[in-house]
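With one protein chain held back, the other chains of the complex are shown just where they sit.
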Amino acid sequence: MSTLAQRAVASLPVKPRLASGLVIGGSMLLALAAAALLAPALSSGDPNAQNFEAILQAPSLAHPFGTDNFGRDVFTRVLYGAQIDLRIGVLAIIFPFLFGSLAGAVAGYYGGWVDAVVMRTVDVITAVPFLVLIIAIVSFLGSGEMNIFLAIGAVGWVTYSRLVRGEVLREKNLEYVAAVRSLGFPRRRIILRHLLPNAVAPAIIFLASDVILVILTTATLGFLGLGIRPPAPEWGMMISEGREFLSSGWWVAAMPGFACMYAGLAFILLGDGIADILRVRGQ
Amino acid sequence: MSGPLLAVEDLRVEIPTRHGIVQAVRGVSFTVQRGETLALVGESGSGKTITCRAIVGLIHSPGHITDGRVLFQGRDLVGLSEREMEGIRGRGIVMAFQDPMTALNPVLTVEAQITEALSQEGSAAARRGRVLELLRQVGIPDPVHRLGAYPQQLSGGQRQRVMLAIALARQPALLLADEPTTALDVTIQAQILRLIAALQREYGMALILVTHDLGIVYHMVDRVAVMYAGQVVELAAREELFARPRHPYTIGLIRSIPSADRGRPLIPIPGTPPELIGMGSGCPFAPRCEWASAECGRGEIPFAPVGEGHWSRCLKADQLEAVAGG
Partner (left out) sequence: MHLLTYALRRLGQALPVALLVTVLIFLLIKLLPGNPAAAILGDRASDEAVRALNHQWGLDLPLWQQYGVYMRNLVTGDLGQSLRYRTPVAALLPHRMVVTLFLVVYSLLLSVVIAVPLAIIAATNRDRWPDQAVRALITLPLASPTFWVGILLLIVFALKFRWFPAAGYGEGFSEHLRALFLPALTLANPFTAVLARNLRSSLIDTQRTTFVDFARAKGLVPRDVLFRHVLRAALLPIVTLIGVRLSYAIGGSVVIETVFALPGLGSWMVESILSRDYMVVQTLTLAFALAAILVNLTTDLIYPFLDPRVRMG
């Protein structure tokens, strides 16, 4: 490409979609989080309140999402379910992000047998399909929120380590690293204060998709009857329970799914927005 | 048909970017006759390549032609539909790009890439024959065994030859060669240039040779257009340009050509070319010019005739007549 064209392409106008992704996704998320936190105020207050006079009622003003086969208000359950799924989604990724990034950075920087050990471990864990491994671990450990965190912590870190290692390998050869080393800085300091901040960019971008992944995995576990114990209003479990009355009460299974989709969309938009910002700034 | 093969009239191209509008081409005018060779000379960023891309209609959006005409065989190419341009590319005008490594598709063989440039009529055997003939013409040894090769397997010089073979496949009337030797070793450069000259004679093509190195093309060209900051600043026949340069930039260029005469000093042009965003009026070379005065910074400098077939975009052109060139 000609010199002028190259320079022009490198500074293409920032599309309006860029800022809007962050704004829309962020506000959707805030709305959801607020709704979840204010669940007691916004809804009937008790997700487990049964009412046999109002079984399987279609959505109405009194029950915006209808009721299920126990007469429980689906809207209330979805809001309380948001607390569960969002909480797990956000908390479960913390360890994988921290541990995975560090492992990847160390592996990439030191190379040699350290790299081999870390990457071999990553390969082995990646070899088993994600969902299968999570299900196997959770089925052996038993149900409960803690076990979901354990399973995801044990498996979820590998993607982060791959991403960060790739960046570190690339950065390692850049000139500023040689400059810093020639000043005699110890390697640990180089990793922590110079390489890591730059190398975690792709890991941060991946965070948003990872939250979605965790939420969907939690829902899947709930759907299969693993993970959260009933009668907790976890979205996946609600969908599973609603399966039995698809013809008589489709809303029981459908509504939690829409909530999930809403949350997923919010995170995707947020993630794209963050990615665009990080990419643009990197230029 | 009378008249020049190609006439570019006051061409202007703009590229909108985040930092502002880049005025990549700010008034380029020249003509090329049938069979003639024109050198388009200027440093990186002067707009040479974009001018060529504008001629064949291959400017990537958001860049676009904002003004001017490109008359090819009397027909204005600016504003033609893509479909109409397709009819002209390949047969009428062909552009050979600067770096053959990126211009050739790495996953297709040499034969495939030449064949697809040929007209698809006739038998496959006839086409293969033509491919081999083209490879021989561009000087590829043992062409039969090169048919199945991939671009990465060839040397830099061979890739350039293959690109020329592709360009010539349909015997175009005009070839735009963008820095055909820049990516090559010095020893190969001369060979490629000789090849281009020979092919041009053979096919009777007109040729626009884009380069930043005035010295190497001196022997090949009929006329020279010197570009600076998106404009053609001087246009003249070869000898005329070297004997009587009438633009300070051209004078500077000629002075900075290394010569075999060891005694003569190499005089570089002080300063750097301007950024092409938010350009004011006036001569863009003025800040670096030893003859500039106040009036050089005002208004658009007209591209005016200063002799027979000799044009210059300089208010001081007459004063420069006294300065000896070469």
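Going by the order they are written in, the chains are A and B; count residues from 1 in each one.
The working rule: a contact is a pair of C-beta atoms (placed from the backbone, for glycine too) under 8 Å apart; a residue touches a chain by one contact, two chains touch by 3 or more.
Because the structure is predicted, anything quoted here is derived from the model rather than measured.
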item: Contact with the hidden chain (one of B:10, B:43 or B:99); value: B:99
item: Hidden partner interface residues of subunit B, rising order; value: 53, 56, 58, 60, 82, 86, 89-91, 94-97, 99, 102-108, 116-117, 150, 152-153, 163, 166-167, 169-170
item: For subunit A, the residues touching the chain missing from this view; value: 1, 9, 15, 120, 123-133, 135-137, 139-142, 212, 216, 219-220, 223-226, 235-236, 239, 243, 246-247, 250, 253-254, 256-257, 260-265, 267-268
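In this section, only the chains that are shown with their structure count from here on.
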item: Averaged-CA centre spacing for the pair subunit B and subunit A, given as whole angstrom; value: 53
